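The following block contains the structure, expressed as structure tokens.
In this view, the complex is presented without one of its protein chains, the others remaining in place.
Chain lettering (A, B and C) follows the sequence in which the chains are written, and residue indices restart at 1 in each chain.
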Amino acid sequence: MALKEAATVDALQVFYTDLERKHLAPLWTATADLLPREPKTKVLPFLWRWSDLWSLAQRSGELIPIERGGERRVLALINPGLTGRYRTSHTLWAAVQYLQPGERAPAHRHTPAAIRWIIQGEGSYTAVDGEKCVMGRGDLVLTPAWSWHDHGNDTQEPMIWMDGLDLPLVNDLDGTFFEPYPDFSQPLTKPENDSERRYGLGQLKPTWEKQLGPASPLLNYKWNQTSEALGRLAGSGASPFDDVAMEFINPHTGGPVLPTMACWIQLIRPGIRTRAHRQTNSAVYQVFEGSGATIINGKRFDWKKGDMFVVPPWSWHEHANPTDAEAILFSIQDTPVMAALGLYREQAYEENGGHQEVVSTFQG
Amino acid sequence: MALKEAATVDALQVFYTDLERKHLAPLWTATADLLPREPKTKVLPFLWRWSDLWSLAQRSGELIPIERGGERRVLALINPGLTGRYRTSHTLWAAVQYLQPGERAPAHRHTPAAIRWIIQGEGSYTAVDGEKCVMGRGDLVLTPAWSWHDHGNDTQEPMIWMDGLDLPLVNDLDGTFFEPYPDFSQPLTKPENDSERRYGLGQLKPTWEKQLGPASPLLNYKWNQTSEALGRLAGSGASPFDDVAMEFINPHTGGPVLPTMACWIQLIRPGIRTRAHRQTNSAVYQVFEGSGATIINGKRFDWKKGDMFVVPPWSWHEHANPTDAEAILFSIQDTPVMAALGLYREQAYEENGGHQEVVSTFQG
Amino acid sequence: MALKEAATVDALQVFYTDLERKHLAPLWTATADLLPREPKTKVLPFLWRWSDLWSLAQRSGELIPIERGGERRVLALINPGLTGRYRTSHTLWAAVQYLQPGERAPAHRHTPAAIRWIIQGEGSYTAVDGEKCVMGRGDLVLTPAWSWHDHGNDTQEPMIWMDGLDLPLVNDLDGTFFEPYPDFSQPLTKPENDSERRYGLGQLKPTWEKQLGPASPLLNYKWNQTSEALGRLAGSGASPFDDVAMEFINPHTGGPVLPTMACWIQLIRPGIRTRAHRQTNSAVYQVFEGSGATIINGKRFDWKKGDMFVVPPWSWHEHANPTDAEAILFSIQDTPVMAALGLYREQAYEENGGHQEVVSTFQG
Partner (left out) sequence: MALKEAATVDALQVFYTDLERKHLAPLWTATADLLPREPKTKVLPFLWRWSDLWSLAQRSGELIPIERGGERRVLALINPGLTGRYRTSHTLWAAVQYLQPGERAPAHRHTPAAIRWIIQGEGSYTAVDGEKCVMGRGDLVLTPAWSWHDHGNDTQEPMIWMDGLDLPLVNDLDGTFFEPYPDFSQPLTKPENDSERRYGLGQLKPTWEKQLGPASPLLNYKWNQTSEALGRLAGSGASPFDDVAMEFINPHTGGPVLPTMACWIQLIRPGIRTRAHRQTNSAVYQVFEGSGATIINGKRFDWKKGDMFVVPPWSWHEHANPTDAEAILFSIQDTPVMAALGLYREQAYEENGGHQEVVSTFQG
């Protein structure tokens, strides 16, 4: 930064001190930091191994009870670029939750919204606003913002699932409210799996139901439906970037299941290597079936069943399935946030190393 | 109408004549007709017997070929209150279409949108914008406004279905365009049943698909899905007016399948008699299974499998299933039109003969 | 229509008779009528002279009092193509309403929505839902569906305005409700011109107001604002089809002032001749200032101040102002109906007699 001719470095130093005393700061010394040419995220691409997740979850079960105050037995995936901030990406929290036979987690509600993606176990439940949702492997269960929820495992086997929350985002926005339910568990006031009965099959909805809030009224997207839908789509078409990719939808809007998070299921077919692209959203993946690799900003992350990994925002990434078996990836994505605020942008990588605009919500 | 003191009846008569010559008309002599206290529809409640529909359809097959110009072998249900105007209700056209083994109906497109509700036959098809949709009993097939479509029966049995169109509405709005396809049939450029592969199962959509128009991208709602959805909902709840009633939805919006028509499927459980209500929309029903009765403005219409009937706008109606078997009703409704234009209103009938406002889009 | 080989003309005649007895009708004999290549409207282009409107309105004032039952002293513009159906276009009702000094028109409400476009007079009022809206030349006053409204002239001069209603449309849809207010006039429960105070200036709205229905909360669009807006826009740009054309907007949505009618104001600058286009909507114009001509489907309609004319749907039309003074046209348009139902289409006329698609909401 040059000085004006009549000015001295000393005068500038005094000026900067005076600014600070008055709780002001110059932009011109910070412009490059505050306004980079492209997003400079601190989120690092990273992969967590299933062997670690599973063994550490089991050890947590041996050591730690589930109690009021702690509320849940959850191991959070901490992004190495965001140490100490309890985040998997800048906006998303991903974790594994572990529930042993006979255990219950207490009822509470909070404004951060959550999804559960069931990795192992059949027959435990999440109760949501009076409805018991029975869960099995591959089910996607929602606990929308401010809905009462608790978990229980009445089966003979331990249960483990992926938790996905918008907690980092909601905390950054100073929007977090929390309330424990007066009792340990909430009463079940609705038929079991009631939302599945109303919305769980095909493209129909009860005629008398109105949309009440921004979240989906369907609380449990069952694996048998998801699996069959993926298989059918494979016979129709695929994205060059994401292969056979589907988004779970809110039957009242056709949009994302939560206003802050989209959920995807992807089939990467044997032998497929997708084209690279990058978006302003971030994503956390769970490898549901198979093995393969994702190349993120030129670094290869080999994955196999159970692994979880994060793709930072505005990072080139492509998926590869060099095996002869199908690979299935589940993911949470903060795309709805970027789209709602006019900040979504997507580019495709070109052969020659250049890039091609695919979508931009911020160009007039 | 009183006259002003200084005026004479003769002067008034001259005045009225002068108005007419200048293509003007007084409101004050027509106010009561133009602005009734409540809608005074000419649409009459009416029921068509399946035995008639079926035998006349068969006779049409013996007499009439399917050719360019006539385009389709269709028998339209003419409302007795609207003779000469080719309408089932004031806005809706319902009909039966009959296709014999080996027959084809030529490809064309038009701005009136259509649905097909398959009554009998398995394996004929409707082709829509390059996609062959294979049809069976209980399937709901869409041909949205301005989509190319043709039909064919390559099976060994005659095929009959219900046609539902917004043709009377679109004609009233002077919005009808029609175009024959240059060839008799259109080329099939997409995989068979492609839209079913993309949207047909569960609450998922391909991630790369954008909403292109107001109509649903799912062109064939298969009966096995519909049937299972109805059965599931029966375990959850029901409407006091419509019993176990579901609306087919556009997976991109959560709204009606077409901007002008909603499609419903209703299970009237054994022993149920619903509460009466009335709405500003009209509806045409097809009795898909079972038997029962609908009381419309106090007149009882007993129905059994295959019958079709119309409920006029703003008519009290209730459904009864006095049998011990399930009854299933399919219907088309012009509700989306009334809602979009701020003219939807619904009232419930009270025990004491009064009524109670349920919904009104025109009260501020 | 050919017959099948085995069939006889006699058999066909018996068949047609049987159909009719069963309230059915063949499509194949009516296809060309029901599905024309392009809309075949019965609406004729037509122009009403101000000299006629004004003198006949004055005569009506001498002959006819304003009373309950007749409700209003209104002369409706009857389209010569729709004789006996009380319509200016197929969907729109346009009229002149005449109120003498000291007169009042009784309070009522109805679901057909209305606009008033003030032609002559300063200081009479329309009361809408408890708010007195004081009116002058060039003001646009709304009485949305189901709002209580009455009129009064406490000035020394007769008042005349254009009424625009969606009455024909709402009647066709069997959606007309009417209710007289218990008293002749309604009580004024809000400050005079209250909606103008809240929404009348600039691009601001009260922070605490929510959108309640589909109609604009601003009930009186004052001429001084409209006039200045037109003048400003003239310095920026113009449409090749409509010259300096603006739409009045609902401040809660940015959309049309009513769900069924858009209101436009157009400045046709001296020397301008616009390019021809056609749309699926109809429009009724009032010549507010100046003179010129509109060519509709090749027929020239010369107009001058005060005249009113109708442009039928899907009619080529262009405007010309061969004078050296500005011409100003106000109009009502049923565009929102066609857009909401996926039936809006617009084409531009090409030099070579062909046409070019501008907008279509019904192409996927």
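Here, contacts are C-beta pairs under 8 Å (C-beta built on N, C-alpha and C of every residue); 3 or more make two chains touch, one makes a residue touch a chain.
Predicted model only: the values in this text are computed from it and were never measured.
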Quiz prompt | For the chain not depicted, the shown chains it touches | solution = A, C
Self-check item: Hidden partner chain, touching residue among C:Phe46, C:Trp93 or C:Tyr199
Solution: C:Tyr199
Exercise. Touching the absent chain in the whole complex: find that residue among C:Glu62, C:Glu122, C:Glu228 or C:Glu350.
Key: C:Glu228
Self-check item: Chain not shown: contacting residue from A:Asn193, A:Thr260, A:Thr274 or A:Ser331
Solution: A:Thr260
Quiz prompt | Residues of subunit C (touch criterion as defined above) contacting the omitted chain | solution = 191, 194, 196-208, 211, 216, 218, 221-222, 225-226, 228-229, 232-233, 235-237, 239, 242, 245-254, 264-265
Quiz item: Where does subunit A touch the missing chain, residue by residue?
Solution: 1-4, 6-7, 11-12, 15, 18-19, 22-32, 34-41, 43, 46, 48, 52-53, 56, 59-60, 62-65, 67, 69-80, 86, 90-91, 95, 110-113, 129, 144-147, 167, 169-179, 212-215, 259-260, 280, 282, 312-314, 337-338, 340-343, 345, 360-364
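Assume only the chains that are shown with their structure count from here on.
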Exercise. Would you mind naming the chains that touch subunit B and likewise touch subunit C?
Key: none
Quiz prompt | Busiest interface, counted in C-beta pairs | solution = B-C
Quiz item: Rounded to the nearest 5 degrees, what angle rotates subunit A onto subunit C on CA?
Solution: 180
Exercise. Please work out the Cα centroid separation of subunit A and subunit C, and write it as a whole number of Å.
Key: 51
Self-check item: Set of subunit B residues in contact with two or more other chains
Solution: none
